[in-house]
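Data first, discussion second: the structure below is written as structure tokens.
Shown here: the complex without one of its protein chains, the others still in place.
Chains here go by letter, A, B and C, matching the order in which they are written, and residues are numbered from 1 within each.
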Amino acid sequence: MPESLSAELAPKLAVELGLNPSEYEHVVEILGRIPSITELYVYSLMWSEHCSYKHSRKALRMFPTTGEHVLQGPGENAGVISVGDGWAVAFKMESHNHPSAIEPYQGAATGVGGIIRDIFTMGARPIASLNSLRFGTLDKPRQRYLFEGAVAGIGGYGNCLGVPTVGGEVYFEEAYEGNCLINAMSIGLMREERLMRAVAAGVGNKILLIGSTTGRDGIGGASVLASQEFDEKAEDKRPSVQVGDPFEEKLLIEACLELLDQELLVALGDLGAAGLTSSASEMASRGGVGLDIEVTKVPQREENMKAFEIMVSESQERMLAVVTPEKLEAAQAICEKWGLLSTVIGEVTDTGNFVVRENGVIVADMPADSLADDAPIYDPAMTRPAYLDEVQAFDPATLIHPESVAELTETLLRLLSSPNICSRRWIWEQYDHQVMVNTVVLPGGDAAVLRIGDTGRGEMTTRGIAVSSDCNGRYCYLDPYRGAQIALAEAARNVACVGGEPAAITDCLNFGNPEKPEVFWTFHEAIRGLSDACTEWGIPVISGNVSFYNESFGNPIYPTPTVGLVGLIDDVSVTATVAFKDAGDVIVLVGETFDELGGSEYLKSVHGLVTGAPPALDLELEAAVQSAVRAAVRAGIAKSAHDCSEGGMAVTLAESAIAGGIGCSVYLDDDLAGVSSLFSESQSRVVLTVAEGDMDGLLEIFDANEVPFAVLGQVGGERLHIGEKIDVDLNTMKLIFEHTLEKLVGGEMQTEELFEG
Amino acid sequence: MRFGVVIFPGSNCEQDVVHAAHHLGFEAEYVFHRETDLAGFDALVLPGGFSYGDYIRCGAVARFSPVMSEVIRFAEAGGPVMGICNGFQILAEAHMLPGALLRNDTLKFICRDTTLRVEKSTCQWLDTAPGTVLHIPINHNEGNFICDHVTLSRMEDNDQIVLRYCEPDGSRAEGGSAPNGALEDIAGVCNERGNVFGLMPHPERVVDPATGGTDGQAFFTSIVGTLAKVAG
Amino acid sequence: MARYEIYVTYKQGIFDPPGATAERALKNLGYEGVEEVKIGKFIRMSADATEASVAEMCDKLLANPVIEDYRIEIVEGD
Partner (left out) sequence: MARYEIYVTYKQGIFDPPGATAERALKNLGYEGVEEVKIGKFIRMSADATEASVAEMCDKLLANPVIEDYRIEIVEGD
């Protein structure tokens, strides 16, 4: 039996490690004695918010998680769907917010590294990444530093691995100033039969630790950084910052996939938050077996490490595998081939206990399932925040709005120079978005499209996936239920614009302190909204991540339930981009514009307001619009497709014109005031262009889907001309749209000056 | 035609090169960096990526891989060797090509389409007419080519400059057209003999029209003609 | 005008992948007696500035205080 801590010290240390008194009592009860120091560390980490989901677990049960494509739902390292012809895709999104706020480059880089390990752990080769980012406004040097560093870190890590980063999103809002969000999504491809689960089995089998050495870096990272509020003292927690080694990770990918190809492994798991502790205990509890680990076998990069330090270290780029004794030699030979350390550190046992030894002496002996399954589950209190009534009652009609063509045109230019709308080229040009030569639709449009196949082995298909990540935190702040639904709607609409059919989503739920009833209410509403829409549209949630305690100086961030959606495409040779193509093409709006300026970028950019009710979302109409758009794209009729999102119709038209290098002339016949007609962010709208001769076919599709539509005008010329509302030449728009971000990042100017200049 | 595509630890464009070769109907096979037998290959490609993490300097460690002495021997015997991106960096570190590649002057990684002008050169890997403008993407952090003046004029005299970054119309901008600060807008160079060729842009990304274009095809097809000439 | 030399290195306990790679590569090249290779930055500058002001530059820009330490040396002054 391990040496217990003293009866005085144990409860005090427990509190310091983040266990509350009743959780500590529960540990004592499970063990039937006072825990040893190693046990206390292990429980405190496994029962931390980050690892145990103790505040969110119940609410997450609302999500629909099954569907025709689902091979693996939530509960494993990543969800997996089948994409046809025996191919499967694994994906998941995860946050690395707090580490990135301390050290943006390494925080973001290791975030990418972590989520990619979750993917190849499942047996899939990582084939694409996305990133969803939130910062404060770029007029603050610290925010520029965080943004630049995070983008460089994401690129630095992903580029080195040779995994294309094909999409993402970024918003700059005051609400994220003290707590940036870095959500990384990874997608991997495999043959269905290769699906691997992290389930330990086979008494006597060896536990093999593969990859990097273990140091003191990131000790307690998961509990320290992700499970408490973030304050100015955060900088003192510096030693827990980890430096990523993408080269090691690249070798791990190759070695692990080769090990799986040769069927040398019983189980494979990655070491993420809480390191060896969580990886080993999860494997054991899933398999209903015990594990016996000797910590001194773990290769260490620092001297005199204590057993508990080794067990909880979050040193990056490590994997844990279960191997039968017969296959051990072959497995280690593959690790050696890739220049990786591999060390047997223990064995699978039949005791059901997770036993840790130091030089043979037991320092921890815990029922394995108690670590994962006996974690506390809370039912946090909820209160609807008082501010909601006030914001939702706001009527934008009470403001003075621009009306003349000159004023409206100026307003459009102002929106195109908004950091939330302007081109993200500055970001994605720092990401390798083409490696693996499967990227069919590059970043810069609505959704990215990837061809499915293994180019390296010549196993190509015509199938593809379309991917998008979305969430407008402002909408979620103004109405979390609807805002979360819009996040899903927008992701699905983006995917429809390239011809994709939504198959499943992952999510990353970024919220404040769940122990605050108002925060928890927004969390619960967001999940409810997302679940209702997922159920209605038949889109399951197959993986996800919760990030709480995103607060700074006592204020929660906007509720930010980021959605990462994967859609399916049968034939990647028939897709569409946002760019206008040829003069004479007819411009058609699918859907309808309403007087909905609440929560809009217009209200923010022009009036400095984040208020009002966000746009309405009719789930049925949204589905019909998407279905019509998808049909038009798949029929090869749609020459361009672009959904209306932030900035409204005017921005959508401007973006398509800029992307195509050709203008348009349209008339918006909608009885609305100019600002509403142009900048309203009404949902369920997509702008399509078709050759004149294809109009009949298009109308048939609209008819079959029963969608409202309007013919707006024609592509052509070098100006964006919106009858009686806007008239501006392409180049003026392009210069503003394309260069805002790099200028803001360079600190060369503030948005305001840029516009005035 | 059989290409050998050398994989160093950290290479990551090898499958793209193999795909390009297959797409054009050629054979291509991976050669692991520990291998020392290159028999049976007509031409070798060192693909892009981050060999050894690009730690110390890009290509600095890969240069010492066991396969490299064979690559050098292969080239010395006249065998064609092409280094793309990281492959170019490795060839430069191994002194099989002149010059060195510094950090982009923007200090940023750059992944974007570029326009390149084919120069008059002795390069065996490209038979495209000089003056032709090609669209080929770049994807690197350290593609800022540099060499001393003596080397530069020797390369010019020997027609060793194969590709230059240019404006879409083929001209070179006054302040330079290179997105990375490369000396004289140099994007690709060959050795005196013309059989060893290194370039920063990624032609393999624009071979399969489904995912790019076709401007990169000549970088894989020209060598066939060259080898036929030698054999004939 | 003084000339400064600044040495920037990872803080104790922070993993240094380039150093580790260099060490492995040197060993592979046959230099087996090599250990604890660490790679940092070496910055030289001329500056009409006090050492305190150079330290400030390090804190703000030249080093990343979250993961790096630095040391400043004055090479020659006037």
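Keep in mind that, in the parts below, contacts are C-beta pairs under 8 Å (C-beta built on N, C-alpha and C of every residue); 3 or more make two chains touch, one makes a residue touch a chain.
Only a predicted model underlies this, so the values are computations on that prediction, with no experimental measurement involved.
Among B:I56, B:V71 or B:I90, only B:I56 touches the chain that is left out of the view. Taking the whole complex into account, subunit C touches the unshown chain at residues 1, 7-9, 19, 22-23, 25-26, 29, 31-49, 53, 57, 60-62. For subunit B, the residues in touch with the chain missing from this view are 56-57, 60-61, 64, 92-93, 99-100, 102-107, 144, 146-148, 181.
The working rule: only the chains that are shown with their structure count from here on.
For the pair subunit A and subunit B, the distance between C-alpha centroids works out to 36 Å.
Mean C-alpha positions place subunit B and subunit C at a centre distance of 34 Å.
For subunit B, the set of residues that touch two or more other chains comprises 52-53, 55. Contact of a single residue of subunit A with at least two other chains is seen at positions 245, 247-248, 339.
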